[in-house]
Structure formats: C-alpha cells, structure tokens
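In this view, the complex is presented without one of its protein chains, the others remaining in place.
And now, subunit A:
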Amino acid sequence: MSRHFTRRGVLRTGAVAAGGLALPTYLRAQESGYTNAPQGDTVVLGFNVPQTGAYADEGADELRAFELAVEHLNGEGDGGMLNTFSNKNLDGTGILGKRVEYVTGDTQTKSDIARASAQSMIQRDGAIMISGGSSSGPAVAVQALCQEAGVIFMAGLTHSNDTTGKDKKANGFRHFFNAYMSGAALGPVLTQAYGEGRRAYHLTADYTWGWTQQASIEAAMGSIGNWEMVENVLTPVGAGDFSSYIAPVLNSGADILVLNHYGGDMVNSLTQAVQFGLRDRQVNGHDFQIVVPLYSELMAAGAGEAIKGVYGSMNWNWQLQDAGSQAFTRSFGEKFGFPPSNAAHTCYVQTLLYADAVARAGTFNPCGVVEALEGRDTPGSLEGIDSESNTGFLFDGLGNGQTLYRAADHQCFKDVLVMKGAEAPTSAYDTLEIVEVTPTAQVWYEPDNPMFEGGDLGECNPGA
C-alpha cells in the first residue's frame, strides 16, 4: 500500500487543523467537560469593570482590589484577608496550585458593552470566572451571559433586588447587599430619627436598580414607620440638572425627599436639593429631611458639604473595626495610599470566595464551584434565624461578620451598615460615619418574598 500526498489533500488537512486551532477555547473544552478548563500552570480570571464613563473611578477602585486579591492569592504582599478568613484553604500558592493571572474588560456601565467585553474575555482570553461591575443593568446582562457560556459570575457592586431575584442564575453569585436590605436596615433608624407618619417624595432613577430600591424603601418605611408616599417621580439616568424635578417637591406637602439615585446623579440631585433650601424648610410641623438609601464613598466625597447629616446605607466601610476589615484596609491603604471603597471590598472578597470554593471543590468545573459556594459539602446556617432557607455556605472574617451565601438564591446575608454624612470629616475618605451595624436577622427575607419572585435559579451550566 502506498501513501502519497496530494496537494488538495494537504490543503484540506491543513485547513481543518487551522480551523480547529482557531476555534474559541470554550468550544475546545470538550475533553475537560467544562468551559475554559485551565491548561498548564496558570488560571485566568476576567475582571469586567467600568474603565471609562461616569463610574470609571469606582471601576478603577475595583481593579485595585482585584489586583490586590490576585497578589494575595499568589502569595505576594501581606496576605490581607487570607489571614482572617475563617476558611484556611488558601495558602498563597494560587488556586489549586495554579498561578492566578487576570485580564480586564471595560463595561462602560452599558449592558451591551459589558456583555461584549465579558464574552471577549471568555472566548479570547479563556477567562474561567468573570467578576466586577458597578451597576445592576450590566450585572444582570453579564450574569445571563456567564450562565449561557458556562463560567462563574461573581457580581461586583449591584444593588437591585433583581440580580438575585427575578434575574438570578445558577452560575451567578452576589456578595453585595441589595435594595430590600437597605430598606430593612434604614426603616427603624429613620423612624427613630425622623418619627412616624412622615410624608415621603421619591425621585427615582429610571432603571432596574432605581425601581427596586424605590419599591423597597417605600415598603419598608410604610410598614415600619407608617410613612406615606406622596409621589414617585422617575428621572432619566444622567439628567444632570434635577432642578425641575426638585422644584415640585416644595409644594407637594412632602416632608422627606428620598433620592433613589446613584453616582453622579446622586451628587447632582442631592446638591441641588440642598441649594433649593429643602433642608432649611419646615413642613407639616417637621424639619424637612433628605435620605439617600445607597451610599458610596466616592460619590459622598463628590457631594461635599451637602451630605452632612444625610442617612443612607452601605455594604461595608473601611472604618469597621473587625480584624478582616482592618487587614484589608491596611493592605489596600499601604499599597495605594488611601482606604478602599465598598465596591473595592466586595470585589476583593468575591475573588477570595471564588478561589476558596474552587479549592474546596477540588476543580474549576463551574458546577463544582456552585456546589461549594452553596455549601453542599458542609452546609451552614446563620444563628438566630429560623427558616428552612437558612442554609448555604457559612463563613466569617471577610469584614461583615458571619456571612451566609444562601443556597436558594446565591445572595449573601450579613450585617448591613447604616451611614450618615459626617459633620466634621478630616479628609475625603471619612465623609461618612457608621451609625449602626444592622444585624443580619433584621435584613433577612425568604426567597419567595414578592420583591424577589419570578425568577428561577435553574441548573448550573459547565458549558462545553
């Protein structure tokens, strides 16, 4: 039998081979059974944050946190929260012995662009996990993409109820708190500070986060403080000048203004509300008050003096005194010269939690990671909460006290911070002060709470 090559045969074989090599990595993952199985001695994580656009500064802070987390995972630096984390699977040798590398994408805080950049990191760079982000619109979009592609999504800053409510996905996990929890934490504090039976006027950013936050605050204040809602006005994102929305508040009979705004919108609407003399007014026999339910340090600094005495809530703050928070603040502060934001904290913690889950699962396979993050190997429960859904992965030492990654919806349950604009800040970093650390039991809800209904976690997808 003779073997001879023909020109056509060589070309055909070459074309097939080249085509095979050119296939996206996730289509070549068949042999491992899941998308982007790490080859060699490294593993690639994809950090998808706003690097341009209005939230670019917050995105930059998230990237700093990711950089620090990767350093600590690879055994560089002082180890940060690896030293305080209740689980001791991470020893500075990367993840499962593979050195951690990362690629970054720019979400521009736009859902379609965030999706495209996550897709590029998965297909081109072989990222096995996507994390980061500063807004709920992109978070929901990227979470759905990760579910389809078969990689894990560790959400960054996203506060809409929908992320772990109607839009929840098995491959997606949220450490950050949500709008319902803000309402539950703020309810008693605001009622005590401002009294019952107040009349509230809401200005609400017109997208998923604004809607769910408004509904959460209205419901919480209605049931806890017997507050009545006078009006809810939807405002376009990035309106800039909110004066024409603020002016009608003057004669509406409201004595509280709730600003369901974030970022630059919050800075502008709060500043302008103060300029219109709202806080100097007396209405219905009360001093007029303004509430900003979701705070961010970066935006608080932007609002300057307007923020003094204004209540809001946060996921975490560097002023917390527990060992984990202090370790993280020290690592971050010594490397970058200023304290971390709560966006940075959640991103750092999510990276560590992912690494720990892989280590416990013994595989990068997303379904193994999902099982580990749901705590199926060693189910835990929060103390003092009597509920069937109180089960999941229980951990401590990452800055919010004892925390549960609830198996039922992949939402973290932990203490929530009620904050207030500081009267005499010493720098741009302590413009907010902690009023109360609200215990987890107070912000707990069942997975079938009406504000979260309509979604289905589905099955984990390993891709491939």
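Convention: a contact is a pair of C-beta atoms (placed from the backbone, for glycine too) under 8 Å apart; a residue touches a chain by one contact, two chains touch by 3 or more; residues count from 1.
We adopt the following convention: contacts and distances are computed from a predicted model.
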Original post:
Name the absent chain by its UniProt protein name; which of "FeS assembly SUF system protein SufT", "ATP synthase gamma chain", "Fumarate hydratase" or "Amino acid/amide ABC transporter membrane protein 1, HAAT family" is it?
Top reply: "Amino acid/amide ABC transporter membrane protein 1, HAAT family"
Original post:
Among A:233, A:385 or A:435, which residue is in touch with the absent chain?
Top reply: A:233
Subject >> Residue of A:94, A:302 or A:421 touching the missing chain in the full complex >> reply: A:302
**OP:** With the full complex in mind, choose from A:334, A:377 or A:448 the residue touching the hidden chain.
**Re:** A:334
**OP:** Out of A:97, A:197 or A:277, point to the residue that touches the absent chain in the complete complex.
**Re:** A:277
Original post:
Where the complex has a chain not shown, which of A:74, A:89 or A:243 is the residue touching it?
Top reply: A:243
**OP:** Mind listing the subunit A residues that contact the chain we can't see here?
**Re:** 52-57, 231, 233, 236, 238, 240-241, 243-245, 247-248, 250-251, 264, 267-268, 271-272, 275-277, 280-281, 298-299, 301-306, 318-319, 329-330, 333-334, 338-339, 426-427, 429-430
